[in-house]
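Have a look at the structure that comes next, please.
Right, chain A next:
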Amino acid sequence: MTVYLFIVLGVLAVLSALMVVFTKNPIHSILYLVLTFFAIAGEYVLLNAQFLAIVNIIVYAGAIMVLFLFVVMLLNLNKETEPHKSMLRKLIAVVAAGLLMVVLVGSLKGASNMSIQPFSHNTGLIENLGTVLFNDFLLPFEVSAILFLAAMVGAVMLGKKDIK
Partner candidate 1 sequence: METIALLLILFAFAVMGLFVPIRYGNRFAFISSLIVFAYSLYLFLTFPISAEYQYVADYSWVQSLGIHFKVGIDGISILLVMLTTFLTPLIIFSVRKSEPRPRAFYSLILFMEMALIGVFVSMDGFLFYIFWEIALIPIYFICLLWGGKDRVKITLKFFIYTIAGSLFMLVALIYLYLHTPAQHSFDISALYAAGKSLDPHAQSILFWFFFLAFGIKMPVFPLHTWQPDTYTDAPTQGTMMLSGIMLKMGIYGLIRWMIPMLPQGLAQNAECMLWLAVAGIIYAGIIAFTQKDMKRLFAYSSIAHVGLIAAGIFAFNGQGLQGGIIQMLSHGINVVGLFFIIDIIQSRTGTRNIPSLGGIRLKAPYLATVFAIIMLGAIALPLTDGFPGEFLLISGVFKFNNIAGAVAGFTIIIGAVYMLRTYQNSMLGETSVETDNFTDLTMTEKTVLIPIVIMVILIGVWPNLFLKVSEPAIMKLLSGI
Partner candidate 2 sequence: MTDLKAIPLDWYILLSSILFCIGIMGVLFRRNAIIIFMSIELMLNAVNLLLVAFSAYHNDAAGQVFVFFTMAVAAAEIAVGLAILIVVYRNTKSTDIDVLNRLKG
């Protein structure tokens, strides 16, 4: 059952990811990307990481994708206006990426002989995550505030029109 679910979700994720790349209209790309995110969230659930699955939906599909959408609309890009690369360059791109994939997959196979811990249901639960986050990862948590602050300041600074 889980295996089939994994496969279905996986195939969905891959297909929609491919559509993200190959669809001409940016809006469609965004939508396909959302779909991918959902599929990935599904996989999270399979991995017993329900909280993350939800966060994934909220943050990515909900926030980031909206941001994208917003920008696309703002810049009025919802047309298939993108000039195409030459076939050669596209081919090279696909080949390069494919090559990398082959290498990557090839090099990562055989990972199953790793020692695997007995499975625990608690790992992905919110209280468990919370404990780890606010005990072990408190400092990164705080520091990421600075990251956001910096990003925010930066985005604002760039985004605002200079009053000259």
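How these were chosen: all candidates are chains of the complex that A comes from, given by their letters.
FYI, a residue touches a chain if its C-beta (ideal position, glycine included) is under 8 Å from a C-beta of that chain, and two chains touch if they have at least 3 such contacts; residues count from 1.
Everything numeric here is computed off the predicted structure, so don't read it as measured data.
Asker: Could you check which of 1 or 2 is in contact with chain A in this complex?
Answerer: For chain A, the touching partner among the candidates is 2.
Asker: Where on chain A does candidate 2 make contact in their complex?
Answerer: Listed in rising order, the residues are 1-3, 6, 10, 13-14, 17-18, 20-22, 26, 29-30, 33, 36-37, 40, 43-49, 51-52, 55-56, 59-60, 63-64, 67-68, 71-72, 74-75, 77, 82-85, 90, 92-94, 96-98, 100-101, 104-105, 108-112, 114, 116-121, 123-124, 128-129, 131-133, 136-137, 140, 144, 147-148, 150-152, 154-156, 158-159.
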